[in-house]
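Some chains have been omitted; the remaining ones sit where they do in the full complex.
Letters are used for the chains, namely A, B and C, taken in the order the chains are written, and counting of residues starts over at 1 for each.
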Amino acid sequence: MLINCVAYQDGKRLGEIRPEEIHEYLARPGCFVWVAVLERDPAVLEQMRVQFGLHPLAVEDAQHGHQRPKIEDYGDSLFVVLHLLEPDSDGLRVGEVDVFAGPNYILTIRSHAEQGFQSVRARCEAEPELLRLGPAYVLYALVDAVVDRYFPLLDALETELESIEDRIFAGGSPRENVEALYGLKQKLGVFRHAVAPLLEAVNNLYGARTPRICAGMQDHFRDVSDHLQRLNQTIESIRDTIATAIAVNLSMISLQENETMKRLAAYGALVAVPTLIAGIYGMNFTNMPELGWKYGYLVTMGIMVAVDIYLFYKLRRAKWL
Amino acid sequence: MLINCVAYQDGKRLGEIRPEEIHEYLARPGCFVWVAVLERDPAVLEQMRVQFGLHPLAVEDAQHGHQRPKIEDYGDSLFVVLHLLEPDSDGLRVGEVDVFAGPNYILTIRSHAEQGFQSVRARCEAEPELLRLGPAYVLYALVDAVVDRYFPLLDALETELESIEDRIFAGGSPRENVEALYGLKQKLGVFRHAVAPLLEAVNNLYGARTPRICAGMQDHFRDVSDHLQRLNQTIESIRDTIATAIAVNLSMISLQENETMKRLAAYGALVAVPTLIAGIYGMNFTNMPELGWKYGYLVTMGIMVAVDIYLFYKLRRAKWL
Amino acid sequence: MLINCVAYQDGKRLGEIRPEEIHEYLARPGCFVWVAVLERDPAVLEQMRVQFGLHPLAVEDAQHGHQRPKIEDYGDSLFVVLHLLEPDSDGLRVGEVDVFAGPNYILTIRSHAEQGFQSVRARCEAEPELLRLGPAYVLYALVDAVVDRYFPLLDALETELESIEDRIFAGGSPRENVEALYGLKQKLGVFRHAVAPLLEAVNNLYGARTPRICAGMQDHFRDVSDHLQRLNQTIESIRDTIATAIAVNLSMISLQENETMKRLAAYGALVAVPTLIAGIYGMNFTNMPELGWKYGYLVTMGIMVAVDIYLFYKLRRAKWL
């Protein structure tokens, strides 16, 4: 089944309920309902809109999907959009989870994502005294879980960058390096689109303009903001390093060109000098005593070889070959 | 006809009216007038200035056109400038729509644009309970429609960028790539001039300093602002990618130069080595036994060919050819 | 004469007065004096300082000239510095106009500029009901006139940039292109120094911290600010485009190098291949039947030409020639 509704009373799990029963539980004091929709579906969304009295603009956003991460304050409820990132064959796949948090309910709608939030539910249910704080705590736990999942992915990007750096200086193919750097930059862009707007949004969940329903959770949201700032700082730092690495790679290409040119010239010299010698003994002067010598030919060939061997070692020592 | 005046009463359409009758309808309580001028015209603008009592500075701006997108608050009325973007044979054409929104009227003046706002009118008339909110709702619907039309155009730019990226790495002509990137950047500039100032302006339509006539529409304008932020983020991201792509393309040019150089050298070797051999057998030594051999010539030619074949395979394996 | 003093009463011109009479008119209620000094002169400035009681620091600035554009609020008076830009043989010449605006006087001091403000005076005198607003309106008219004169100059820079762009892609001399881009950037810098500080300053003439004497003119100064923002945006956009154009031009230089290299190699091949053939028939083998053929020489020459023609077409098709 695609919907998972659970009611909680004073921090304790009452059990799963049917979607049609939601409004009954909402009416009970000290009770809140946590609904997880596993895949976006217009019909379900409409049912939820009615049950919880969601704001039409927020519902519209949830229906369309492809929102930027944000936290919108509708007075007595919050609408939160989070990006779920999953490594893909060629880059990062972006999933989305939309969260509606009201005074006595929490509704999550997932799409294009395989990651679930069972672990979040387990963590919350394991701490009844915190769960008693209600939807704000669940919201915190959700956002925290999403943000925590970003760290290993970003670490992977850092590792990838380091391996490209190694290749740049170890003489790897500059074409592959530049392609890899470009690809990394694209992935980093996806990351930045997930983190930067969320950081901005979470910064409004503590401090002077805290929304009503997050009142008691300010320290927790500051902690999330701190994690996001760390991510953001790392992203900026990778970004900066990629730009430098592209410039450095260009320098490497020029250096390589330089070396190619020298090698070409060295090989050219190994052919040109014997050609000159051969040209000399191809001259038609009547009086060229060497031409009459018995071993003139052999000696000349020997000289050619000797000159080339000499040049070869000379050029090798000068690192042209 | 170039003017289209319609009066509305309590969210319902009363029907088209003549421009001269406008002031009569403005006097009726609960009634508002929606005038659409299809092409800027000084005479019409003057008539409207008198009928609605528009601010002279705003009228002057509307007369000159070529304004940057903005929203100006004149206390009891707003003057809004929006850019309409339309794909053109070589880039993006910029049209303009100027909107005057007062407590009981909305006036739109279009210029250099083919897009109409019939769909907006239809949408508004289909939702009488929202239309009852008056000009503020119509203003929202207009801005929202303009902004929504930006998305497919920006998607097209993204697609164009991706196809250039593919060409860069697939070895397309670097000259064409750099030209395409430059052209894309120009188009993006047009886009940025449409979006960035509008975002800044819309941000003043909700929050602490909301103009009086937008009072009830704050959530809606925040939604528009959110769309504009999404556009803006995408624009910045494309901008950044174009800069990187130009740098990467330069790397590709250098790499190509490198490869050209190697190919040239390889072909040069295929000519230079046989030339050396020919030079050797052109020497005039008396005692060069090979010269007297019956098949000396053929064997020498054979050696030349063999050496070239050997070199060819060697060079091909080294990716120089 | 270098000074031009005119007194106005209730928006109407009373006529020219002598500098010595200024204080008499300043004493009359509803009267204000507009003094235009056509070329900076210490003696005149000292006279004005006494007549109007100007602030010593402002007078010092006006005496030295070469100020950055600014608007300084001295409580009951404003000191305004504006840059006048005039196209020059090699760039833009920067003139300056300093304006002192008090409750009942306006004093303008021009230097290094040929542009006059007769048109501003004419415009003001043509609208008595606005002129009645006093020095604030005249100040607005002056600033507005200066700013309006920036537009055609900036348009000229844009046109210049476009023509350079065309040359870059049409294969114009990269050396001239880079020189032209550099020159354009210099001119743009002059422009930016005129516009950016003025924008910042004008933004303080409306909104929360409006100086007393500009109280009734806020909408007008917002309009000027809007024009300045448009200029500023265009300047930033040109700046950005120049940077990209320089990068693109560098790519073009590299591409051209690439093409030069190919052409060189192609011409080299047209010489090297016949040289090889000649070398072959220069060999001294006893048994080279072709050497004895009657038309051997001719045929060989024909082969050389044929090979070159073949290579020529091959290379041309590969765009190396």
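The definition used in the following text is that a contact is a pair of C-beta atoms (placed from the backbone, for glycine too) under 8 Å apart; a residue touches a chain by one contact, two chains touch by 3 or more.
Remember, predicted model here, so these are calculated numbers, not experimental data.
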item: Total identical subunits in the assembly as filed, 3 in place; value: 5
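FYI, only the chains that are shown with their structure count from here on.
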item: Contact graph of the chains (line, ring, star, complete, other); value: line
item: Core chain by centroid distance, with centroids computed from Cα atoms only; value: B
item: Turn needed to bring chain B onto chain C - CA fit, degrees, nearest 5; value: 70
item: Inter-centroid spacing, chain C versus chain A (mean Cα positions, whole Å); value: 42
item: Inter-centroid spacing, chain B versus chain A (mean Cα positions, whole Å); value: 26
item: Chain B residues counted as touching two or more neighbouring chains; value: 247, 250, 254, 257, 261, 268, 272, 275, 279, 282-284, 288
item: Chain A-touching residues of chain B, taken from the complex the two chains share; value: 165, 169, 219-220, 222-223, 226, 229-230, 233, 237, 240-241, 244-245, 247-248, 250-252, 254-255, 257-258, 261-262, 265, 268-269, 272-273, 275-276, 279-280, 282-288
item: Complex interface listing, chain A residues touching chain B; value: 55, 57, 61, 67-68, 70, 72, 74, 174-175, 178-179, 181-182, 185-186, 189, 193, 197, 243, 246-247, 249-250, 253-254, 256-257, 260-261, 264, 267-268, 271-272, 274-275, 278-279, 281-284, 288, 290-297, 300-301, 304
